[in-house]
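Take a look at this one; I'll ask things after.
Heads up, one of the protein chains got dropped from this complex, but the rest are sitting where they should.
Right, chain A next:
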Amino acid sequence: MAMNYNAKDEVDGGPPCASGGTAKNRRPDNTAFKQQRLPAWQPILTAGTVLPTFFIIGLIFIPIGIGIFVTSNNIREIEIDYTGTDPSSPCNKCLSPDVTPCICTINFTLEQSFEGNVFMYYGLSNFYQNHRRYVKSRDDSQLNGDVSALLNPSKECEPYRRNEDKPIAPCGAIANSMFNDTLELFLIGNESHPTPIPLKKKGIAWWTDKNVKFRNPPGGESLEERFKDTTKPVNWVKPVYMLDSEPDNNGFINEDFIVWMRTAALPTFRKLYRLIERKSDLHPTLPAGRYYLNITYNYPVHSFDGRKRMILSTISWMGGKNPFLGIAYITIGSISFLLGVVLLVINHKYRNSSNTADITI
């Protein structure tokens, strides 16, 4: 966009009557603002500015897109659906609510080794965590450790606000529907002794969530004491203070719980479940080979046609595997470049006809 500095109006725009000299009382002030003569740039779209813009954007976007695309492609990712709707699936038996606890095992093979930190996710589909009724069904004051909210949860939590005359902690539909499958990963090194992969369950939530947004209620020695006047959510097996054995990962600050409480934007989502930390530079975190996934199947999704998945993924500087952004960048970059060419041609064609003579008024 051409920028033409326009301050000179200030000098010659003065009114002819300004010569009077003697200031009259009702005479308006002769200031640039009041006379609408503020110095200004008057950008207009000219070929000199628009065409380079398009070319430059094209030239920047295409490499970025390629970079993203390549990075995304280099990411190792494996996704295992263990919903069990397929009758041949080992988890098929767990669809019936009678089998409790139901443990199923799924075998899979990693063709290539996963290097660096590997992240283990659970993924749910057709699960509307972004439904308005669902999203608002929580009490952030309670989760922040507010005692009065703990004992008297917000109305938003209905119908999971009180149970048997005791306030539910944590209240609300989100907490009530917390994902409670347990996933364990084993490397089948040799047939008889599968090696369990160490799964780290801390460090999977945002720091702000863990330290600011979620807090256990104050007071009391043990967590149990602090939650003593409350009851567990209806669907839960254990109360909130028994989510984990470690005290800094228990109660409201249990990271699995925090991750669940951060509701997803879309009905198909994945949430971080465990971290598999890189051991050393020499060995891959997950070497290629056969593995099996041990699932304690608790979470019912069959009723609403949901799917459950376990995902293992490495990450890059730009996160996980997603080809969309790379492709989009390449596309937009190319279009921009092409548009630049088209505009150049059009501009060339019409350039001659632009001079002052054609101002017809």
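By our rule, a contact is a pair of C-beta atoms (placed from the backbone, for glycine too) under 8 Å apart; a residue touches a chain by one contact, two chains touch by 3 or more; residues count from 1.
Going forward, contacts and distances are computed from a predicted model.
Asks: Among "Vacuolar protein sorting-associated protein 33A", "EF-hand domain-containing protein", "Trafficking protein particle complex subunit 2-like protein" or "Phospholipid-transporting ATPase", go ahead and choose the protein name stored in UniProt for the chain not displayed.
Replies: From the listed options "Vacuolar protein sorting-associated protein 33A", "EF-hand domain-containing protein", "Trafficking protein particle complex subunit 2-like protein" or "Phospholipid-transporting ATPase", the omitted chain resolves to "Phospholipid-transporting ATPase".
Asks: Among A:Asn176, A:Thr230 or A:Thr285, exactly one should touch the missing chain; which is it?
Replies: A:Asn176
Asks: Touch as defined at the start, partner being the missing chain; which of A:Thr85, A:Ser113 or A:Asn347 qualifies?
Replies: Per the contact definition at the top, the residue touching the missing chain is A:Asn347.
Asks: Using the definition of touch stated at the top, determine which of A:Asp146, A:Asp181 or A:Glu224 touches the missing chain.
Replies: Of these options, the touching residue for the absent chain is A:Asp146.
Asks: Touching the hidden chain in the full complex, which residues of chain A are there? Just list them.
Replies: 3-4, 9, 13-18, 20, 24-30, 34-36, 38-47, 50, 53-54, 57, 61, 64, 68, 117, 119, 121, 123, 126-135, 137, 139-141, 143-144, 146, 154, 158-159, 173, 176-177, 204-209, 211-213, 262-272, 275, 300, 303-305, 313, 315-322, 324-325, 328-329, 332, 336, 339, 343, 346-347, 350, 354-356, 358-361
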